[in-house]
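Working notes, structure below.
Heads up, one of the protein chains got dropped from this complex, but the rest are sitting where they should.
And then chain A:
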Amino acid sequence: MLRFLVRRVFGAMVILLIISAVTFWLFYAVPRDPAMMSCGKNCTPENLEQIRKNLGIDESIIMQYWHWLAGIFTGRDYGGYGYCDAPCLGYSFANNEPVFGTIMNRMPLTLSLAFGSAAFFLVIGVGAGMLAALKQGKFLDKFASSVSLLGSSLQIYFVGYIAMFFLVSQLGIFSQPSYTPLTENPAAWVSGLLLPWLVLSIIFTANYTRMTRSQMVEQLSEDYVRTARAKGLSRANVFFRFAWRGAMGPIVTLFGIDLGTLIGGAIITESVFSLQGVGRLAVQAVDQSDLPMQLGVTVLAAGAIVFFNIVVDAVYALIDPRIRLA
């Protein structure tokens, strides 16, 4: 298992290196001068030169990338702008702050949003899917399938605004979406994020319900399930011990990708509910042409997806020993 994990982590690092190199090149090769944006209205050529030097963009792209990469491990000095401690993902000239610190500042909200909604959509989605599979062809199955079809066709920017209008503004059932750190006030943490969790989970739940149902139906028709039944195992035992385990593979894969994506920033959800997480940070960075921040968020999002893929692989290996032996 350890060898398996080491192999996966090493592969992930290579992938991240490639992603960061390509992203860096794409961002910095475009004809856009971050120094000019930082230099302001009363910019002089001397100031511009100094800013280029401070930001390290007076060097070749290869050297810039090398220094950026080295900064992750050793930190980096940005002249008059200050020192960026390791892990330094660059310096945002728009925010006048190191990129990593800004991302970490937004991360607790994004993690709260991701894990909170994941708990909802995983429990409700998988539960509903299993129930639908169990009651295949009956009303419950048809109801769950129809609701999930409806759910998967909805969009957060639609459901979110409707929910905000009716449930918050008109009826006052939910509080205004906001973020309070869990450690500061757990009740406020829940009440502020409950609506975003639910809205986000509506969209995701549908996918999980449909996926779980189809996987379970497929597993329930497998020979080994029939054999288990024939051997006299109880229905519940067959359902949860055999069929469920067999159906989990694709669901775990989907969950890993979804969670990684959410941690990379739930842009629309954060925008709809005016929450300041990593997703909004990415939007701001695009809006302000803040290339170092865009690069940082991109690398982080890629990192999250790669990380959760490793976790998925590990879970796979636990579920199915053939994987770790492969």
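Rule of thumb we're sticking to: a contact is a pair of C-beta atoms (placed from the backbone, for glycine too) under 8 Å apart; a residue touches a chain by one contact, two chains touch by 3 or more; residues count from 1.
Quick note on the criterion: contacts and distances are computed from a predicted model.
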**Report entry** Name of the absent chain as recorded in UniProt (options "Response regulator receiver domain-containing protein", "Acyl carrier protein", "Cell division ATP-binding protein FtsE" or "ABC transporter")
**Finding:** "ABC transporter"
**Report entry** Touch criterion as defined above, residue of A:F4, A:F27, A:Y65 or A:Y81 at the omitted chain
**Finding:** A:Y81
Report task. Out of A:M36, A:I61, A:V123 or A:L149, point to the residue that touches the absent chain in the complete complex. Result -> A:M36
Report summary line: Sole touch to the unshown chain from A:S169, A:N185, A:S221 or A:S234: residue A:S169
Report summary line: Out of A:T23, A:N47 or A:Q136, the sole contact with the unshown chain comes from A:N47
Query raised in the report: At which residues does chain A meet the chain that is not included here?
Result: 32, 36-37, 39-44, 46-47, 50, 80-82, 95-97, 102, 105-106, 164-165, 168-169, 172, 175-176, 271-272, 274-276, 280-281, 284, 287-289
